[in-house]
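All remarks here apply to the structure that follows.
Every protein chain but one is kept in place in this view of the complex.
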Amino acid sequence: MNKIFPDAHAAMAGILKDGMTLMSGGFGLCGIPQLLIEAIRDLKVKDLTVISNNAGVDGAGLGILLESRQIKKMISSYVGENKLFERQFLAGELELEFNPQGTLAERIRAGGAGIPAFLTKTGVGTLIAEGKELRDFDGAVYVMERGLVADVSIVHAYKGDTEGNLIYRKTARNFNPMMASAGKITVAQVEHIVPAGEIDPDAVHTPGIFVQRIVHTPNIAKLIEKRTTRPRIAA
Amino acid sequence: MNKIFPDAHAAMAGILKDGMTLMSGGFGLCGIPQLLIEAIRDLKVKDLTVISNNAGVDGAGLGILLESRQIKKMISSYVGENKLFERQFLAGELELEFNPQGTLAERIRAGGAGIPAFLTKTGVGTLIAEGKELRDFDGAVYVMERGLVADVSIVHAYKGDTEGNLIYRKTARNFNPMMASAGKITVAQVEHIVPAGEIDPDAVHTPGIFVQRIVHTPNIAKLIEKRTTRPRIAA
Amino acid sequence: MAWTRDQMAERAAKELRDGFYVNLGIGIPTLVANFIPAGMDVQLQSENGMLGMGPFPFEGEEDADLINAGKQTITELATTSYFSSADSFGMIRGGHIDLAILGAMEVTERGDLANWMIPGKMVKGMGGAMDLVAGVKRVVVVMEHTAKGQPKLLHHCTLPLTGTAVVDLVITDLAVFSIDKGSSGGMTLIELADGVTLDEVKANTEANFKVAADLKTKAA
Partner (left out) sequence: MAWTRDQMAERAAKELRDGFYVNLGIGIPTLVANFIPAGMDVQLQSENGMLGMGPFPFEGEEDADLINAGKQTITELATTSYFSSADSFGMIRGGHIDLAILGAMEVTERGDLANWMIPGKMVKGMGGAMDLVAGVKRVVVVMEHTAKGQPKLLHHCTLPLTGTAVVDLVITDLAVFSIDKGSSGGMTLIELADGVTLDEVKANTEANFKVAADLKTKAA
């Protein structure tokens, strides 16, 4: 069962269709599957519903699918970094569903784990709870939120083996593991690819069962949104 | 903030009281916090409600708290390995609540993650769903299950650092991570203790925030319930 | 001549496909691992928290930290990954396991299954059985056709249920039945064990079943 594809275009080919739901990993520009997003642009599928914590920036991340007008709806927690997003939204060209970040993360985790709905305190008494079912447990009020699944999930990992086991690096992990579990088909771009057996099985973040396709994307450019530093104290 | 205690007795002292709810990690005898269980026996607290996938065997694991009659109620998925359990249960001395194993695991995970209830397909149409709320989502029926928390959780880990970050080994991980997250106080026995910084932060299974007390328990005897082997083919 | 336990396991192994992730129950289902065709990539899941389960260890190489859901010592493979029981059952409940092969006490013509409570004995618990039948994409039962001469394929289960409308295929020592669990298609006899007659199956089965067209020819 070969899961390795020669390039991002090949890895995304044959699994996309207009109107589908896509999950895209990453937080800001950290840990985003940039080359898989570019392949989706090149494959010209449209009317996508995209579930992603953010919407990229102008020219990077999901920003490039906004430019190409392939996204119909975003389900996100924060889209503040993207001017094109604002223009398309205000022009009525883009639908938007905001979720609290933790609720979004849990909805995706629930979807991957076969849980159609769960209760949370987050958002009770706010706009987020409007129209949703409220429940009382032990004297506190909770709102019911639904699990999310995707036709295709795209994720970025630091290391992957031929079985599809993945390891993420530092805060580039973020939404990638849950999204890998919640895609009917999950495609991973990995910086380093190794034979099965080279990753410590205790250290695997995403077991291979969740990953149907892998593509090796070495030496990718990683963008930094807010480069903050401190001065070196002279010795 | 020192989390390290000199021995199992000291680590369990001052946090136990009669009638409390205890979570105890492990699957069968694999990854059980044996020395912490022995400390609970020695501290003589009683009327415990114990949440654990299994109930140990005669003379090991939770079996020793059955012997000392400190357990009032078990919440488990399988208790088949324990004759004393059977006798106490049939004599009406022990309450028992069966949960499907995955529902039990998820209830504990939910408790630790602040989710008071979730929906699952597991057990619909069986005894397990009796008296519980059923809900329809997209044409399928699901049963509502509640999150579980414990006054104290005890877990076994392979490695721990002074911050309380834990790593489990192979299938000894099982219920330990969720239980660590669902205890108001969590005590970990660890085979190897290292200074903070020695565990790869990408490889941590249980972040230190979930662990209030750690005790170093090197060279523990690990029991095997079913020793199955295959013959060596002569060279 | 009914099938032996090994023959039943061999028949069950025909349900495997390249790339499948599979959960095997204890008893006869465990034997299925011996019949995975060479060159076929099948990863076995152990619901306590492992994918890529290897064979029993060589004597002296048992590791107490490495057991399967039946609490037997096992080994790891190059493909192995470990995870928590919550993640393991997330995998199961979420429909990521392609196939579960399980034992049973009773199965009905609608695919209801009872396999966790033995009448008159201490109740040991359902373990992961209810989760597996509710979550896994396809459920295959392997069991003896009768117990003490009484049919196990029934109109209604007499024992407490593990799940309702969950079984897709039943392999017994006498025959193989498919179950159209999602609709009113019911149960269909699709295969007879070598030397077993249709009459013999009928005599030992309470459940209603149709007989597949191609089997009728073969059995004639």
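Chains here go by letter, A, B and C, matching the order in which they are written, and residues are numbered from 1 within each.
Note that in this section a contact is a pair of C-beta atoms (placed from the backbone, for glycine too) under 8 Å apart; a residue touches a chain by one contact, two chains touch by 3 or more.
This structure is a prediction, so every number in the text was calculated from the model and none was measured.
Within the whole complex, touches from the chain that is not shown fall on A, B. Within the set A:L36, A:V79, A:V152 or A:V215, the residue that contacts the chain not displayed is A:V79. In the complete assembly, the contact with the undisplayed chain comes from A:R169, out of A:R146, A:R169 or A:H192. In the full complex, chain A contacts the hidden chain through residues 27-31, 53, 76-81, 86, 89-90, 98, 100-103, 105-106, 108-109, 120-128, 158, 168-178, 205, 222-232. Not every partner is drawn; the one left out touches chain B at residues 1, 109, 111-115, 161, 163, 165, 181-182, 195-197, 201-202, 204, 207-210.
One rule holds in what follows: only the chains that are shown with their structure count from here on.
Each chain's centre was taken as the mean of its CA atoms, and the one lying most distant from chain A is C. Each chain gets a centre from the mean of its Cα atoms; for chain B and chain C, those two points are 28 Å apart. In whole angstrom, the spacing between the mean C-alpha positions of chain A and chain B is 32.
In chain C, the residues touching two or more other chains are 76, 82-83, 89-90, 92-93, 135. In chain A, 113-115, 201-202 are the positions where the chain touches two or more neighbouring chains simultaneously.
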